[in-house]
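Just one protein chain is left out here, and the rest sit where they should.
Letters A, B and C name the chains as they come in the text, with residue numbers starting at 1 for each one.
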Amino acid sequence: MTHTVAEAASDDLEYAVKEIQHGIPPRVIGEPVMEMKHITLRFGGVTAIKDISFDIREGEIRAIIGPNGAGKSSMLNVINGFYHPQEGEIWFRGKKRGPMKPHEIARQGIARTFQNIALFKGMTTLDNIMTGRMTLMKTGMLSQLWWWGRAQAEEIEHREKVERIIDFLEIQHIRKTPVGRLPYGLQKRVELGRALAAEPKLLLLDEPMAGMNVEEKEDMCRFILDVNDEFGTTIALIEHDMGVVMDIADRVVVLDYGKKIGDGTPDEIRNNQEVIDAYLGVSHD
Amino acid sequence: MFYREAGDFKTNYADDSQTFPIAFDRKAYYAAMFVAFCVIPLVINSYWEKSVLVPFLVWSIAALGLNILTGYCGQVSLGTGGFMAVGAFAAYKLMTAFPELNIFFVVFLSGGITALVGIAFGLPSLRIKGFYLAVATLAAQFFLVWLFNKVPWFYNYSASGQITAPERTVFGVIVTGPNAPSWATYLFCLTILFLLAWGARNLTRGRIGRSWMAIRDMDIAAEIIGVDPLKAKLSAFGVSSFYIGVAGALFFASYLGAAEVTEAFGINQSFLVLFMIIIGGLGSIFGSFAGAAFMVLMPVALKNLLVGGLGWPTDIAAHLELTIVGALIIFFLIVEPHGLAQLWRLTKEKLRLWPFPY
Amino acid sequence: MSPVFLNTLEVILNGLMAGVMYSLVALGFVLIYKASGIFNYAQGVMALFAALTLVGLQTGQVPFSHLINAIFGTEVHHFGWELPALVAIVLTLGVMVIFAILVERLVLRHLVGQEPIILFMATIGLAYFMEGFGDLMWGSDIKKLDVGLPSGGSFWLEDVTRGWAAEGADYYGMYIDLLDVWAAIVATILVVSLTLFSQYTKTGRALRAVADDHQAALSVGIDLRTIWVITWAIAGFVALVAGVMWGAKSGVQFSLSLIALKALPVLMLGGFTSIPGAIVGGLIIGVGEKLFEYAIGPMLGGATENWFAYVLALLFLVFRPQGLFGEKIIERV
C-alpha cells in the first residue's frame, strides 16, 4: 500500500500516449476531400449555377449561403449526383468523378439530408435509420429469405451501430414510432440520423434549421457541432439564416444568382462588400 | 385485456426484432399453427376444401406476392392474373414434360419462371411511375393471356385449349387433379403457403424489405441515400411474381384441376387480388391473409344467404353479390383505408392498454 | 393503286374511326382526373350503365323487375310504353347527373385527402357496384340499342373506291360502317363543345382552375364539391355518348364496360391530364392496332388488338416517360 499520489501522477505520464488515443485528438482540418471546378448547370435555357469553383476540406464545416434562388440547392444536388452539370469537374478524395448515379455516389461516402424532410413516412424511426446503412449491408436475397444466420447477424450488427446513433441524437423514445407521426423537429433529427448511419465521408445538410424555433435551432446546432466533433465528419451545409451559419461554419461560400460572390472564413465574409450588398438587396426577404 | 406483458422484456436484438415480440402473440400464433396443421386436416371435407380453405390458401399466396410489389415496394400492378397464368402454364408444361419431377419442384420452378417473366415486365417501372405503371402492367395481363390462348404449344395442342392437371403425389398421396383427397390438397397448399409467408416476413424485415419500402415512400430520397432503384424494383417484381406464379400453379393444379386461360386468369383475378391487399392492408403480411379470407368468405357467405337461405335465382344473387362487394369495398376504403391489418393493430393496441383508452 | 395500298387505307380509316371512340372514353377519364386527381376506373361501366338505362327507358322496362319477381313471385317486365330516343336520352342524362351527385355525396366526400391508389380502388368498387346494380336494374341480357343513327356499310364509298384499284385486281371497294362515321362526327362535336365550354364559360374556367391548383382554386372561392359533381356529370354525359355509340354498334352488354380498358393505353400515350393528348392518343392507338392486326396479326394467330395498344403505349413511355404532350420532368428534392 505504498502507492502514493506522486506515483499515480507519474503513471499518468506513463500513460500519456494512451491518453491521447483514448481522449480523441483535437480537431484537424485537412486536405480538400471535395473540389468543385468551374461547375456550370443549366436547365434548358436557365443557368442555375455559373462557373463556380470551391473546395471542402477534410473535417471542416463548410457552409454554402445565399438568398433564395441563388443556386444553393442545385449545388448540393450537383455534389451528390442528382443533377449533372454541363460543364466543370468534380474531384472527390483525389479522384475526378465520372458520370455516376446518385446511389453510386452515396456508396462512395456522401450522405445528405433534405430541405423538405424526405423521410420514409411509412417506416419507423429505427427502420429509417437502418435504411441509411443500406450501402453498408451486403447479404443476398437467399440469406435474407432464410434469415437465421447471416442475414440476422448482419441485421444485429447494424442495429447496434444504429442504436448508438439513436442514443447520440437522443431519440430513444421514438425508436419504434412511424416517422409520419413525429413533430417536425424530431423528423429533422431522424433524418440527420439516417444520413449519419451511412458513416459518410462527407455529410451534406440542406437547410438543417429551416422552419425551426430558436430552441430547436440550438439543439440542431449542437448536434451538427457534435457530429463534426465526435465523428470527425466533414460537413457541408446550406442555410439562408446567416447568423447561425457564421457561428458554426469554418468557411463559407456565398452564392447569388448562380454565381459565387464570396468565399472565406465567417469574419472575411462579414466584411465582404459584395456579400453585404447582396444581402442588403434581399433584406426584406 | 388478455395481455400480461410485465416482465416480458428483451435482452438482445434478435428477440427484440422477432416476428411476435409479445409472448401472448407468440402463443396465439403457435396455437393457430397447431389448428391449421393438425386439427383442420382431420375434419376437413370437400365442400370446405373447394369453396373456402384451398381458395383461401391459394389467394393468400397471390395476395402476399402482390403485397410485396404494391404494398411494400409501392408499384401498383394489374397484371396478377397474367402472372398467375404464367405459373399455371409453366406448371402444366413442367408436369407434362417431366412426369418424374417432384411436384414441389414443379411448383417452385413455375414460380421461378414467373419471376423471370415478372422481371421482364417490371423493366418499364424504372422509367414509368404511378398509374402509368399500373396501366402498363395491364399490357402483361392482356399479352400473356393472349399468348396462352393463341400459341397451342402452351396447352399441348389440346382441342379445347384447356389444360388439365395430371395427378402428382407427395409421399404417395395425390395432391393435384380432381382425385386428390381434400386433406392432402389442403395440407399441400398450406405447407407451401407457410414457407412462402415465412420467407415474405424475412424478406420484408431486412435490408431488401427496407429498400422496397424506401422506394415506396420516397423514391428519389431512397436513391440519394444509396438504394439502387433498379435492384429494388426488379427484385420486388421478381419476388412478387414468384409468389404469384406459385399461386397460379396451385390454383390450376390443386384447386381447379383444369383451366382455360381467359376464364381462370382474366383481368378480374388481377382486381380480386388487388382488392385483397387493399382491404387486408397494404404493406402487411397479416393483411394479405385477412384480405384473402375476406374476399373468399364474403361471396360464399352471400351465396349461402341469398341462394341457400332466400332461394333466389343464382343470376340475381350473382348481381346482388357484385353490388354488395362493390359497396363493401367503398365502405371499407372510407372507414379504414389502411385495411383490416390496421383495424387489427388498433384492436390489439386497445387490448394491450386495457382498461385504459390510451 | 394496288389493292394492298387501298386495303391499308381502309384499315387506317377504320382505325381512325375506332380511335375517335377510344378518345371519347379517354376524355371521360381525363376530365375526372384533371378535376379531382381520381383515376376513374368506373368510366367504362358508367358507359354501360348509361346505355342500359337508355335502352330500359326507351323500351319501358320495369326497373329491378327480376328482383321484384324473385321476391314477390310476380311476373312484371314492361310498362308497355316506349319513349322517343331524344326523350330517353334527356332522361338518361338526368339519371347520370343524379348519379354524379350520389357519387360525390356518398363516396368522394368521405375520401378527401386519401392516397391516389385508395381513390382508384374506390372507383373499382364503384365499377363493381354499378355493374351489379345495372344488371339488377335492367337485367343482364344483351340488348339492342337504336337511337335512329344510320348503320351498315357505305355503298357509296364502296362504289367510288372500287374504281380506284388497278384494272382486273381482286378488289371490291372500301368498307366503312356509317355508324362509325356518325360516331366520329358526334365525338368531334362533343370534343369541340367541351373545349369551348372549358375555355369560354365561367364553370369551365373554374374547372380548369381546379385542375391547375386545388388550393388556389379553393382560396378564390371555388366550391370543390360542386366542381366534382359537375365533372362527374360531364363524365357521365361523355359516358352516355360513348355508350350510345358503342351500344348501337355491338349491342348493350357487359363487354361494353371493357371499352374502359381500351382507353387506358390512350391515356398513357396522351397523358392523364391532356385533352389533346387523349384525342391524338386515341387516333394513334386506333390506327396502330388496326394496322398491326392487318399486317402482322395473322402471323401471330390474330386478336392482337387485345394487347397491342398496351404494348405500344408501354414502349412509347419507356422512351418518353412524359408522354406525348408532357414537358420534360425536372425532378426536385
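Going forward, a contact is a pair of C-beta atoms (placed from the backbone, for glycine too) under 8 Å apart; a residue touches a chain by one contact, two chains touch by 3 or more.
Note that contacts and distances are computed from a predicted model.
Novice: Just by its UniProt name, which of "Binding-protein-dependent transport systems inner membrane component", "Amino acid ABC transporter permease", "Long-chain acyl-CoA synthetase" or "Dihydroorotate dehydrogenase electron transfer subunit" is the chain not shown in this complex?
Specialist: "Long-chain acyl-CoA synthetase"
Novice: For the unseen chain, which displayed partners does it touch in the full complex?
Specialist: Among the chains that are shown, those touched by the missing chain are A, B.
Novice: Would you mind spotting which of B:F9, B:W153 or B:F171 touches the chain that isn't drawn?
Specialist: Here the residue in touch with the unshown chain is B:F9.
Novice: Pick out which of A:E87, A:E160 or A:D247 touches the chain that's been left out of the picture.
Specialist: Answering carefully, the residue with contact to the hidden chain is A:E160.
Novice: Touch as defined at the start, partner being the missing chain; which of B:W153, B:F171 or B:F356 qualifies?
Specialist: Reading the full complex, the residue touching the unseen chain is B:F356.
Novice: Touching residues of chain A against the unshown chain: what are they?
Specialist: With respect to the unshown chain, the touching residues of chain A are 1, 3-5, 7-8, 11-12, 15, 18-19, 22-24, 26, 126, 159-160, 163-164, 166-168, 172-173, 175, 226, 229-230.
Novice: May I ask you to list the residues on chain B that touch the chain which is not drawn?
Specialist: These residues touch the chain not displayed: 1, 3-13, 15-16, 352-358.
We take it that only the chains that are shown with their structure count from here on.
Novice: Taking every chain's C-alpha mean, which one sits closest to the mean of all protein C-alpha atoms?
Specialist: When every chain is reduced to its C-alpha mean, the one closest to the whole-protein mean is B.
Novice: Which chain has its C-alpha centre farthest away from the C-alpha centre of chain A?
Specialist: Comparing chain centres, C lies farthest from chain A.
Novice: Chain A to chain C: how many Å between their CA centres?
Specialist: Chain centres of chain A and chain C, defined by C-alpha means, are spaced 53 Å apart.
Novice: Please work out the Cα centroid separation of chain B and chain C, and write it as a whole number of Å.
Specialist: 33
Novice: List the centre-to-centre spacing of chain A and chain B in whole Å, with centres computed as mean CA coordinates.
Specialist: Distance between chain centres, rounded to whole Å: 42 Å.
Novice: Multi-chain contacts only, two chains or more: what residues does chain B have there?
Specialist: 220-221, 224 - these are the residues of chain B that touch more than one other chain.
Novice: Residues of chain A that contact two or more other chains, please.
Specialist: 82, 114, 118
Novice: In the complex of these two chains, what residues of chain C are touching chain B?
Specialist: By the definition above, chain C touches chain B via 39, 66-67, 70-71, 106-107, 110-111, 114-118, 120-122, 124-133, 135-136, 140, 261, 264-265, 267-268, 272, 300-304, 306-307, 310-311, 313-314, 317-318, 321, 323, 331, 333.
Novice: Can you list the residues on chain B that touch chain C in the complex?
Specialist: Going by the criterion above, the answer is residues 70, 76, 123-124, 127-132, 134-136, 138-139, 142-143, 145-146, 149-151, 220-221, 224, 267, 271, 274-275, 278, 282, 312-313, 315-316, 318-330, 333-334, 337.
Novice: Spell out the residues on chain B that touch chain A in their complex, using ranges where they run on.
Specialist: Per the touch definition, chain B meets chain A at residues 12-14, 17, 199, 202-203, 205-208, 210-211, 213-214, 216-218, 220-229, 235, 239, 283.
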